[in-house]
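See structure below.
A single protein chain has been omitted from the complex, and every remaining protein chain is retained in its original position.
The letters A, B, C, D and E name the chains in turn, as written, and every chain counts its residues from 1.
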Amino acid sequence: MSEVAGRVAVQVGARCLEKENGGAGLLVSGVPGVRGARVTILGGGVVGSNAARIAAGMRAEVTVIDRDLARLDALDREFGGRVTTLHATADAIEASVLASDLVIGAVFVPGAAAPKLISRAMVSRMQKGSVIVDVAIDQGGSIETSRPTTHADPTYIVDGVVHYCVTNMPGAVARTSAVALNNATLPFVMAVAGKGWRRAMAEDPHLRNGLTVHDRRITHPAVAAALGEKLYRAEEAIVP
Amino acid sequence: MSEVAGRVAVQVGARCLEKENGGAGLLVSGVPGVRGARVTILGGGVVGSNAARIAAGMRAEVTVIDRDLARLDALDREFGGRVTTLHATADAIEASVLASDLVIGAVFVPGAAAPKLISRAMVSRMQKGSVIVDVAIDQGGSIETSRPTTHADPTYIVDGVVHYCVTNMPGAVARTSAVALNNATLPFVMAVAGKGWRRAMAEDPHLRNGLTVHDRRITHPAVAAALGEKLYRAEEAIVP
Amino acid sequence: MSEVAGRVAVQVGARCLEKENGGAGLLVSGVPGVRGARVTILGGGVVGSNAARIAAGMRAEVTVIDRDLARLDALDREFGGRVTTLHATADAIEASVLASDLVIGAVFVPGAAAPKLISRAMVSRMQKGSVIVDVAIDQGGSIETSRPTTHADPTYIVDGVVHYCVTNMPGAVARTSAVALNNATLPFVMAVAGKGWRRAMAEDPHLRNGLTVHDRRITHPAVAAALGEKLYRAEEAIVP
Amino acid sequence: MSEVAGRVAVQVGARCLEKENGGAGLLVSGVPGVRGARVTILGGGVVGSNAARIAAGMRAEVTVIDRDLARLDALDREFGGRVTTLHATADAIEASVLASDLVIGAVFVPGAAAPKLISRAMVSRMQKGSVIVDVAIDQGGSIETSRPTTHADPTYIVDGVVHYCVTNMPGAVARTSAVALNNATLPFVMAVAGKGWRRAMAEDPHLRNGLTVHDRRITHPAVAAALGEKLYRAEEAIVP
Amino acid sequence: MSEVAGRVAVQVGARCLEKENGGAGLLVSGVPGVRGARVTILGGGVVGSNAARIAAGMRAEVTVIDRDLARLDALDREFGGRVTTLHATADAIEASVLASDLVIGAVFVPGAAAPKLISRAMVSRMQKGSVIVDVAIDQGGSIETSRPTTHADPTYIVDGVVHYCVTNMPGAVARTSAVALNNATLPFVMAVAGKGWRRAMAEDPHLRNGLTVHDRRITHPAVAAALGEKLYRAEEAIVP
Partner (left out) sequence: MSEVAGRVAVQVGARCLEKENGGAGLLVSGVPGVRGARVTILGGGVVGSNAARIAAGMRAEVTVIDRDLARLDALDREFGGRVTTLHATADAIEASVLASDLVIGAVFVPGAAAPKLISRAMVSRMQKGSVIVDVAIDQGGSIETSRPTTHADPTYIVDGVVHYCVTNMPGAVARTSAVALNNATLPFVMAVAGKGWRRAMAEDPHLRNGLTVHDRRITHPAVAAALGEKLYRAEEAIVP
């Protein structure tokens, strides 16, 4: 799903840059003689690198910012210098965001709220008609002015900056997403169908990680904590 | 403007393929393991080749169909085999259109209505949720079911196929279009401003070609014919 | 050797598509205006990905099918969307094989017979003059109609489909294969020559894995089982 | 047809480098750690540039030699430095040919025999097991040791060098060639069918160039000369 | 020679950006996480496009500015969006130059002094440690602060900006230049040697254009004007 989200983010960002949607009326690719859009992608993980693929393919000027040098190195190898990679410092983020026409928030911290990398003050200094697509909105968003929107009413404007913060962005391309999800989950389904759930879980730690509760035994730490109940390990919980 | 139109056509086509807009819910690029959209571009001129650049950049499976082998050869060199080029026969058009998720009409005949390459019957056999973007709508459209729409209400659906037929597609990215237009016209403006209109026109046949009427002398064949007036050559008309 | 096999498979597949060899008389690359061959590669491991490199370089329309999404993701990054990647479902295999001019079997299961991914019935529905190159023939083949052939008489035809199933395909390019093999084995040879075989084996588990029998102690499970003899661990067998 | 010939030349050259066909047993692409074949293409016109596309796609080390700097410049732009381009001097040809594993003759002089660029003496100094594919064989060949062969018996060996000199190379991929030929000739056929042959010829100089004789008036210089008859201009010959 | 000059310009520009040579201590390519140099190339003709090839190959962020949209379009096709192309307006030049680390002057007007595109005032506002390489110095230079330098003492600094203005830049790579020059002139030499100078000149207008004086008849307008002598056409001058 992260791959879908990263790729669809550029597509919707391109649309938001159109005049009809409140954007500056810019074509992402530009044309010969007219500069294309400057795109900054915060985060170079699965979402961010997939966004970079589509943005570079659409001929934007793309910058990816991440804290992890190994990720930046992998992107540099993949793109052969076509994409600018920057180490995530406050200065680099500010300079790049303020010069950009399209900013894509793609920073995720497993099991935690996304860090707020762009403050309300920084948004107010962005160019009028520029666009923010905050993919991290599902984890609270990485821009201070982000708030969840829907496919039916996807955007709003703060200080002249268009915000696209639809939760569940992959839902826009439901058929592609369904197949992608199926591809990823099918092996588990096959295992459960073929071996029975208990043996499948016993043999596959990834499957066990997905268990929340069985026969009154809670195996998910957050759920157990919230309910004040005892936490079981999944291995224990599935014993008959 | 043709460059802008060709590039923006893919961007809007991608959007129309989303579920919210009546499309099949497909991501143009696909993701690893899930096929991207199949895109057929009718016409390999400026509009079509620019559409091909963006569609290939977005990782679609792209086919360009044209009657002119020299154009197809140039596209093959540019794309290095990344894009399929087909000679325009009725069979090739039908097979490619029926297998496509997105069809872009980009065939223009100078000074004439665009030829109707896709009949109503063929549209009815296209896949449900597929999309037609008819850039040739400004010259009457090259699909039988095309009719002009606006940026405010850009699409309609015929037989399950989304039609995007906005006249003046470049208007969606007005700032990029304005600069592009300015780049193309500035030399003429400079010449008129620097030399006076008469000398500028006398020296530049391209400028003279733009003249319609001066001092009651009509220099545009269609206008003269419509009014039943005498037609002057521009060289005569601008003599003081 | 797998790298050589994957690359040579496309080269021989191109030849089999020629008329003289029973194929449809298709040029893998096509030319501008004429579609190139559609190539489906079953398996995206070392053999399959090397086949994809040459097939894409020859400008075919290439699809790689694999069960492992991580492999497909790596191929997508490497090829930048130039190659279609599909998750291995029965539907995807059937649709892709039936639409293909050249099918390359490149699925291997370590220590087991290759799975039969294409049935005799499916072969009978393939296009006449299409070609199957079954690199997995060394492990029994992954097409039901495959049977081993030789460099002297490499092909046969079933239901109009040319089969190339030479065991030891790398033998066709013996000099390249010899150097490649030498590159891969030289470090072991150097270790044995420099340290003596016993110390070299003691220090390197990869080398020990290659031992079958020493001083009447059998260390290869299949050999021991076949002979009904005791199985030793290599570490034990090499003790003086 | 030249495009087909250039592309098929590399495909057959790759095959001739295999051991079974008398070649050195080299894989055109090499593998990581083992050098690929060195390919020299004499002539950078339509045949030569198409050969270069496939050879580079197959990952060979490719050199194209031509007298025309503009052609070399176009190839350099297309390949971005991936292919070495050399100006055609006797020294450059000799050095490049002697270092090559595969030499493709692709020099044509309109209306004349191909120049002999490689002498018998130079062939004798080429590496044993190297390969010559002489596409210019239809015009007499550009290698002194070339003589026409057939698809049934395509190769012979001189001084250890495999020669592939099949006249009508595109015949190997007859279906691709037929469609390509059809694409190129269809506009003429349509014109003749639509306007009648006389008007079609009157309006199209390319069509007139194809006329040899009409109503006893010979319009082809070589035929007229051979028969000692008067030569008519095509415009005269087609007058009723 | 223009091709050599354009390519060598980036090579020397990279060197001038090093600290030892007065530059800012920047690596043209950057590394993952650190931005590469921003390079602006004034002029997209032979010199400028060759400079762009090397600068993009070295992974700089490259902008090419030209008045001719057709040139920019050709560069866009060649680079696939990798290089930013801008139409030459005063604003575009100023914004791009002031943001750049390396500026390459590559604007030539045949038979005239190069236009001064960068004023002394603009140089004073450039970043300290940035670099100007003025290839147009042979025609007077396109930067107001340019003055000719030599390979022995190639640079000087104005307002903290390193200037490299060596006349005859190709002389730095004399062997490459000599072969390139030879390739370009050899056909003329061959013609003169084979036909005698008079016939060679009679048949080739390019050769006649190179004539300055013969048998006291001056054929070069500037020379004739400077000496107050009669000007002959070359055709007249070479008559025996």
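Here is the rule we go by: a residue touches a chain if its C-beta (ideal position, glycine included) is under 8 Å from a C-beta of that chain, and two chains touch if they have at least 3 such contacts.
Since the structure is predicted, the reported quantities are computational estimates derived from the model, not experimental observations.
Peer 1: Based on the whole assembly, the unshown chain contacts which displayed chains?
Peer 2: Across the whole assembly, the hidden chain touches A, C, D, E.
Peer 1: In the complete assembly, which of D:R35, D:K195 or D:H214 touches the absent chain?
Peer 2: If we include the chain that is not displayed, D:R35 is the one touching it.
Peer 1: Touch as defined at the start, partner being the missing chain; which of E:V28, E:V83 or E:V135 qualifies?
Peer 2: Hidden-chain contact among the options goes to E:V28.
Peer 1: So which of A:H87, A:H151, A:R175 or A:H214 would be touching the chain we can't see?
Peer 2: A:H87
Peer 1: Which of these, E:V4, E:V39, E:A52 or E:V161, touches the one chain of the complex that we don't see?
Peer 2: The single option touching the absent chain is E:V4.
Peer 1: Among A:L69, A:A99 or A:M122, which one is in touch with the chain left out?
Peer 2: Counting the whole complex, the residue in contact with the absent chain is A:L69.
Peer 1: On chain A, what residues meet the omitted chain?
Peer 2: 67, 69, 73, 77, 80-81, 87, 89
Peer 1: Touching the absent chain: which residues on chain C qualify?
Peer 2: Contacting residues on chain C, toward the hidden partner: 3, 53, 57, 78, 179, 183-184, 186-187.
Peer 1: For review purposes, identify every residue of chain E that touches the missing chain, sorted by number.
Peer 2: So the residues of chain E touching the unseen chain are 3-4, 7-8, 11-12, 14-15, 17-20, 24-34, 50, 53-54, 56-59, 151-152, 171-177, 179-180, 183.
What we mean here is this: only the chains that are shown with their structure count from here on.
Peer 1: Report which interface contains more C-beta contacts, comparing B-E against B-C.
Peer 2: When the contacts at B-E and B-C are counted, B-C has more.
Peer 1: Can we say the copies chain A and chain E touch using the same residue numbers, with more than half in common, or are the two sides different?
Peer 2: Both copies, chain A as well as chain E, present the same residues to each other, with over half of the numbers appearing on both sides.
Peer 1: How many angstrom between the C-alpha centroids of chain E and chain D?
Peer 2: 37
Peer 1: If you average the CA atoms of chain A and of chain D, how far apart do the two points sit, in angstrom?
Peer 2: Between these chains, centre-to-centre, one finds 52 Å.
Peer 1: Can you list the residues of chain E that touch 2 or more other chains?
Peer 2: 69, 73, 80-81, 87
Peer 1: Which pairs of chains touch each other in this structure?
Peer 2: Final set of chain pairs in contact is A-B, A-C, A-E, B-C, B-D, B-E, C-D, D-E.
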